[in-house]
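Yeah, one chain of the complex is gone here, protein chain that is, but the others are all in their spots.
So, chain A:
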Amino acid sequence: MALSNEYIKEKLAAKFGDQVTGFEEQYGVLSFRSDKELNLKVLNFLVEEETLQFGFLTDLCGVHYPDNKGQEIAVVYHLHNMRENVRIRYKVFTSIAKPDVYTATGIFAGANWMERETYDFYGVNFIGHPNLKRILNVEEMDYFPMRKEYPLEDQSRIDKDDEMFGR
């Protein structure tokens, strides 16, 4: 395979120096992170650079790490170079108090709903998004349900009287 993870790493290091960090390889997929302010620059570089051409946004989602103070929420981009069949994982972290991240809709049209989904569940405010509103949950909802502070229902709760379901 022409496009090795080592090469991608070198290219990123040459362009962004130590602004792109956290390189690691898990199950063959190169993963790295940068400051959230840089996300569009990094994404653009990955798409436009002639030898990289990660032109396909496979997936975009959020993850909540409550113990990671100041950088609680991660936005994870999975990019794919279809010609070489290489995937990479790019993460930016943002604080939960001010979860502002620039939108990738300008680069990938498909990011639109994926970002709406991430907003819906984690409350990430994608700056510049054309239509940032809830997509799967009801619009009246006033919290972001996938955050870790909302546990699933306790199976042993007794205030519910529902004989049909045995509790």
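Assume contacts are C-beta pairs under 8 Å (C-beta built on N, C-alpha and C of every residue); 3 or more make two chains touch, one makes a residue touch a chain; residues count from 1.
By our rule, contacts and distances are computed from a predicted model.
Only one of "Iron-sulfur cluster-binding protein", "NADH-quinone oxidoreductase subunit D", "Cytochrome bc1 complex cytochrome b subunit" or "Peptide ABC transporter" fits the UniProt record of the hidden chain, and that name is "NADH-quinone oxidoreductase subunit D".
Of the candidate positions A:Glu10, A:Glu37, A:Asp59 or A:Asp100, contact with the unshown chain belongs to A:Asp59. The set of chain A residues touching the chain not shown comprises 26-27, 29, 31, 55-59, 61, 63-64, 76, 78, 82, 85, 87, 89, 108-110, 112-114, 117, 121, 134-138, 145-146, 151-152.
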